[in-house]
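Got a structure for you, written out below as structure tokens; questions coming shortly.
Of the protein chains in this complex, all but one are displayed in their positions.
Chain naming follows the written order as A and B, and within any one chain the residues start at number 1.
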């Protein structure tokens, strides 16, 4: 079975597809001056773009791992998340606090699995 | 291939099944007045219940991600965990420290994958 990789470098592939399962690497926002709402929107827009590379979309996410620097950002993140999720197609999910790798202004990272 | 979702809302599905793989969302205890032993038991009881919804059980877990607020709870968590695991059917696992999203009294969260 051939593994397909997209936006692949020496370190990682942003998207990898194997046997119909799509893995999206941990995504962080580009503009860290935004608050948690803006940073969540940025990350989800990247997720949409990367899922499209693999020929799938957010209605077919299996599991999402969301890491938050501040647990107090949970409600604001969820407001953006819930507006983004395809109704009736919510994935399984875990949201975990983490001292994210990056500057203190980096508030969120998301990695996920989807099906093609 | 149809994705099946159980206890599914706007935000997440507590269980999602795709192509024979079962994803259980991050589970936390309901009663946070209990110590790590009690909280672990609560989470594992929810896991049992959610796996049953998908027609599977703990003997068929593939990978479990366990997050602990306090690394010092590792041994007490493991005592409950090892009494719960089906002998000869231990899953792969990672146990990670995390400032969990929730009150300081929330001590543990577990998410996992199983096979149907």
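FYI, a contact is a pair of C-beta atoms (placed from the backbone, for glycine too) under 8 Å apart; a residue touches a chain by one contact, two chains touch by 3 or more.
In this text, all values refer to a predicted model and were calculated from it rather than measured experimentally.
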Among A:30, A:83 or A:101, the residue in touch with the chain that has been omitted: A:101
Where the unshown chain meets chain A, residue by residue: 1, 3, 5, 8-16, 18-19, 21, 23-26, 65, 67, 98-102, 109, 111, 113
Sites on chain B contacted by the missing partner chain, in the whole complex: 20, 60, 62-63, 65, 68, 71, 74, 78, 81-82, 85, 87-99, 115
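Please note the rule applied: only the chains that are shown with their structure count from here on.
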Cα-centroid distance, chain A relative to chain B, in whole angstrom: 21
